[in-house]
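With one protein chain withheld, the remaining protein chains of the complex are depicted in position.
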Amino acid sequence: MDLFELFSIFIGVSLVHNFIFCQFLGLCPYIGVTERTSSAVGMGMAVIFVMTLTSAITWAVYEWVLVPCGITYLYIIAFILVIAAFVQLVEMFLQKSVPALYRALGIYLPLITTNCAVFGVVTLNKIELFGTTNSLLKCIVQGFGGGAGFMLAMLIMAGIRERLEMADVPEALKGMPIALITAGLTAIAFLGFSGLSI
Amino acid sequence: MSDANGRPAGCWKEFAKGIFSQNPIFVIVLGLCPTLAVSVSIENALGMGAAATFVLLGSNIVIAALMALLGKMLSPEMLAQVKKIRIPIYIVIIASFVTIVDLLMNGFAPALYARLGLYVPLIVVNCIVLGRAEAFAASNGVIASTLDALGMGLGFTLAMLLLSTVREVIGAGKFYGYPVFGPGYSPMLILTLAPGALLTFGLFMGLFRHLKNTRGGNGSL
Partner (left out) sequence: MTSVVAYSTLVLGAMGLALGLLLAISSRVFAVKLDPRIEEVTAALAGLNCGVCGYPGCAALAEAIVAGRAKAKQCPPGGASAVRKVAAILGREAVFAEPSVAAVRCRGGKSAAKEKAVYRGIRDCVSAELLGAGPKACVYGCLGMGSCVDVCPFGAIRMDAENLPEVIEGKCTACGMCVAVCPRHIIALIPIPQKVYVGCVSRDRGKRVKDVCAAGCTACGLCAGLKITPSGKVVIKDNLPEFPPDWEDFKTAAGKCPSHCFVMRKA
């Protein structure tokens, strides 16, 4: 078990190929949820949780069901079914067993089903990691790292947007356009990671 | 292209609204993820637009037909129960069409498929497809849904073309792979990279909103 390789995957997916600033996955909720830091944190935690666990479950479905039956081309349908069912299950479980956490996450949990980032990370797992050694562990680390990078991006954005509300933004740029331009400028900063290879 | 010109509403309106007044990218603001990622070059944009339109068309038609059929076959209580699980139903139908596109592209356009990579399967979670299924196809007839899908697909493709033209011409000095400026042109590389997409898109949104505001905001661009 090469810890170094796992660390490299984690850094790669959270910083170098950050889901928001580099791969544009998960932009729809990104713009919608980052108006307040508190909601950004809630969404971030939910996404990390879902991404890590669905990485593991989709690996299992792929390796133990699709591959033996020789129908790997159906991975899109299988993965999306797993994600949708999993999110629904987690929502039900939390509502009953940990209602405080359920209320804290609020509407962000059902929003994750169609989050490009979650489906993106499991597809990335399939493209890059399935079939290699220790693929399950690598997938879990990539899922966790993707979520962590997503949450980092959201926290940065939420902090900036809270200040942006007070600023004198031109009328045409208020709201979404200035948020996107801000994201673009932050992405330039993240470009600095692109030379990082461990 | 607006009703104010006295054109007959109905068919044309269903089709045209997807291009301007309800453009999925610039007005409704859905499906940003593939738009920004794929608009690096015009060729990619066209390929993605075609794939997304295919999926939109297929899913809109099937979902409209299915909901119409269920509406006729089932009693109101049963229909209400079915409506509770409508989102997974739509997602499975959309995923099937995306699988078809995925396999077709892999087989017939492997170079394009390799460039688009991750974003072809990602059409399944493209907010536009699910959004139109939920907002339109589920409650309108098959013909209207077909026109809506075509309009939205075209609007999506045109928006991506706009972005990719700017990014490819200024950012790489090429148009569809053909050099536009002379060899002395030093391209604005930032536009072909990730930040360039966000900046270009943000500025375009601001431009369109400014145009809409100064025109008195009568809905159509």
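For clarity, chains are labelled A and B in written order, and residue numbers in each chain start from 1.
The rule is short, and it goes like this: a contact is a pair of C-beta atoms (placed from the backbone, for glycine too) under 8 Å apart; a residue touches a chain by one contact, two chains touch by 3 or more.
Here the structure is a predicted model, which is why all the values come from computation and not from measurement.
In terms of the touch definition stated at the top, the absent chain reaches A within the entire complex.
Across B:Val92, B:Ala109, B:Met188 or B:Leu203, the single residue that touches the chain missing here is B:Val92.
Considering the whole complex, the residue from A:Leu66, A:Leu129 or A:Ala179 that touches the absent chain is A:Leu66.
The set of chain A residues touching the chain not shown comprises 61, 65-66, 69-71, 74, 77-78, 81-82, 85, 88-89, 92-93, 95-97, 99, 103, 106, 166-168.
Heads up, the rule we're going with is that only the chains that are shown with their structure count from here on.
Averaging C-alpha coordinates per chain places the centre of chain A 22 Å away from that of chain B. Those residues of chain B that touch chain A in the shared complex are 29-34, 36-37, 87-88, 91-92, 95-96, 98-99, 102-103, 117-118, 121-122, 124-127, 130, 190, 193-199, 201-203, 205-207, 209-210, 213. On the chain A side of its complex with chain B, the touching residues are 21-28, 31, 73-74, 76-77, 80-81, 84, 113-116, 119-120, 123-124, 127, 170-173, 176-181, 183-185, 187-188, 190-191.
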